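Coming up: subunit A.
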Amino acid sequence: MQLILRQGRVVDPSRKFDQVADVGIDEGRIAEIAPRIPGKGRREIDARNLAVLPGFLDMHVHLREPGREDAETIATGTAAAARGGFTAVACMPNTQPVNDSGAVTSFILQRAREVSKIAVYPIGAITRGSRGETLAEIGEMARAGIVALSDDGHPVSDGQVMRRALEYSRLFNLPVIDHCEDLALAAGGVMHEGYWSTMLGLRGINPAAEEVQVARDAILARQTGARVHIAHLSTRKALETVVRAKAEGVTNLTCEVTPHHLLLTDERVASYDTNAKMNPPLRGRDDVDALVEGISSGAVDVIATDHAPHTIGDKMLEFDRAPFGIVGLETAVSLVCDRFVRPGVIGLGRLAELFALNPARILNLEKGTLAPGAWADITVLDLERQVEVRAADFASRGRNTPFEGWTLRGGPAMTVVRGKVVWSV
Partner candidate 1 sequence: MRKIKGKSLMTAAEIDLALARMAAEIVEKLGPVEEFAVVGIRRRGVPLARRLCRRIEAAVKRPVPLGILDITLYRDDLTAIGNRPMLRETLIDFDIDGRSLVLVDDVLYTGRTVRSALDGLVDLGRPRRVQLAVLIDRGHRELPIQADYVGKTVQTEEGDTVEVRLEEEDGEERVVLLRRGA
Partner candidate 2 sequence: MASLSQKDLLSIEQLSVDDIRLVLDTAEALKEISSRAVKKVPALRGKTVINLFFEPSTRTRSSFELAEKRLSADILNFSASASSVTKGETLLDTARNLEAMSPDIIVIRHSSAGAPHLLGRECRSSVVNAGDGMHEHPTQALLDALTVRSLKGRLEGLKIAIIGDISHSRVARSDTLLFHKMGAEVWVCGPPTLVPADFHLLGARVTSLMEEAIEGADVVMMLRLQNERQKEAFIPSAREYFTLYGLSRERMRGARKNAIVMHPGPMNRGVEIESEVADADYSVILDQVANGVATRMAVLYLLSGKSGLKPARKPR
């Protein structure tokens, strides 16, 4: 066998598997999982006291290439992902040019083959130039290899355009990932509207801006039957809308949350640190509590980072002039391990669902499982490992993290893609 991971705690929610076992890998695929695999592999890894999970997939990443290679490239972004424990990423189309054509999709895939050790799945734009007006050439991009549609960064404001996009997406069975924001209600805001926006004199974003659009999408999802995935959901009311729709049988509606929305509140903006500026904005305590409840209850399907690297020059501006977004690939898994897995808010099985199984299912990928025969994409975690967040050490070009200096317990120990160890501590 090519590789054997010995005596790790193997957790695979796709088969409800959770026990100490050996994982044998051959020809890039899972060959066998057994209490003890006899013989010797070409390479053996001692996984005692480690957790062996299906490969994590971050379905919400901005790689910035083509166009803003000063902020991030496919090479640096995927290296950051590997270092953060991810075996695959899906990248958003808001590059320059926007990924709204087969040509850009092909370029991204070509670059990824050249420089990336992990899998890269492009997401195509819903509308041409992500301007929200006319549909992009979805079929052409589908043929080139996109796994989903999104105008992320911009909402699809026009309800009729969204309806058409959903109807059309069914043709290719592509999920539509929506950045939900009613721009009129958001009114040019730069942070969550509430005590802190008032105190700081910053324009607030009314939470209704997100909530009304989530409600619209839920209704359209029900009506069209298309698969709708709510990106970076951030408020209690928005989550309640999703939960209600699911309970009423709209199983084609899913949602994700980001680690920062699970961990930080709008109070973090108090020093005008632009690393606390993102869209959707950091919310209040009640919203954060609802999201945390959501990851443990199952209401939330996915944790995704919304990794959004920016250059220091772009980010070190007056708060209202700085761009939205923070990096997340190299902090997400450690943050979730430290704050939610170790204290027992979620178990390893649920962790694997949120980071691996559910994103793979939503994107129609035969991933997120350790079933024999599946590609051997594996994330190995060390729940005891001490991790200190230091942006200077990031593989990403982005240094814009609000977690600088945090000391965390637990994090990725090894990233395996198609049986190859692409990163280890």
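Things worth noting here:
Throughout what follows, contacts are C-beta pairs under 8 Å (C-beta built on N, C-alpha and C of every residue); 3 or more make two chains touch, one makes a residue touch a chain; residues count from 1.
These made the cut because all candidates are chains of the complex that A comes from, given by their letters.
Remember, predicted model here, so these are calculated numbers, not experimental data.
Only one entry among 1 or 2 touches subunit A in this complex, and that entry is 2. Residue ranges on subunit A touching candidate 2, taken from their complex, read 193-195, 197-204, 271-272, 312-313, 316-321.
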